[in-house]
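Excluded from the complex is one protein chain; the other protein chains are retained at their positions.
What follows is chain A.
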């Protein structure tokens, strides 16, 4: 029998037909939409005079541009308000389930999908957002699409895709103390580079991956796009099933047993071939931080910023331009640099486990005076748990400001912007120029490192602080 990877198994089961010398017509099980990348898709449907083919395969939530204060009031920003209202209208008109602001399951689209149990092994999932790769943690093929494709999915539940190449990244061994899944993925991206996985779909494997919780696996798959990969996935196992069991949209009773039996088959066959493989040892991974303006520019917190002499030509120009933006010099230590903001949140690290980690570390301490500390839960559910578990109290006592759920300072479409020239150590996923506000300087790190920075006021290694 032909040996298949997990990715092949799911992909092949979703091909409606293959266009000769062209793409596959690829069937989509679940489609998430949000207010920013969907309005034009709906508008085009209207222009064509067509409707939504399977409204119950799409789920909506407003997350990208929403304010993180006073969510019960009318949105002040006119354009944001219009986008959110459009989403409401479109959902109502086409019968699409909407998790609106203030409702029990409102939140960042990639946080609520798993929470609701919508995301399941073996599925194909898309959304007009590149971090849709997050859902791959459940053993699903999940990736971001453009607005034209959002329109296609609404109209026909399919998109046309050329099957990507396959890569496997295996991380074996035990993670050290103070090292998290965010450090694993920042480490991998620093090795492979911000473009190194372009054209590939990644499977993550190895004991350091399978030992992770679902939340931690989501952090890894989430950032697959930051090395250029279309997405990343992890084979489902007992951890996956335990997370899903009892969730609102998870199969129940007999259907659950059948589903698990099927999910058990979703594994890469022994001997199946990948186009490219990488292996890493968990023992080599330590707390990581980025120093430049793409996520591939990461180093260990204890290390120095790389020396430019090793680079040549356009690589060197880009590197120096990036450091200039950040206000750093080559070959200097990053530890001890002064920071102005910390941000805990986003679809990368805005889940309950992340908030627990930060609260656990800052308990009984105070943030440094020079730090503004924002914590933005990924969803209402996360917010609720954080209150119930007493984490909010701990964080507020430490001087953190808790805001309401949304994408917030991850992309700064709302008012949560880092001022020009200021340094923010952030649990989010992108350190591009201006990502967190025009002129803002972003350093990406794990929630633990962010907690260490909040308390010391400077870039710090969490293992040395607590």
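Assume a residue touches a chain if its C-beta (ideal position, glycine included) is under 8 Å from a C-beta of that chain, and two chains touch if they have at least 3 such contacts; residues count from 1.
Assume contacts and distances are computed from a predicted model.
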item	value
Protein name, per the UniProt record, of whichever chain is missing from view ("Cytochrome oxidase subunit I profile domain-containing protein", "ABC transporter ATP-binding protein", "3-isopropylmalate dehydratase small subunit" or "Fe-S oxidoreductase")	"3-isopropylmalate dehydratase small subunit"
Candidates A:21, A:74 or A:238 - the one touching the absent chain	A:21
Chain not shown: contacting residue from A:69, A:104, A:195 or A:310	A:195
Residue among A:228, A:360 or A:457 touching the omitted chain	A:228
Residue touching the undisplayed chain, where the options are A:80, A:134, A:180 or A:349	A:80
For chain A, the residues touching the chain missing from this view	16-17, 19-23, 25, 27, 36-37, 39-40, 43-44, 47-48, 50, 53-54, 64-65, 77, 79-80, 82-83, 86, 128-130, 144-149, 151-152, 155-162, 164, 194-195, 198-199, 225, 228, 230, 293-294, 314-315, 318, 321, 411-413, 420, 430, 432-435, 438-439
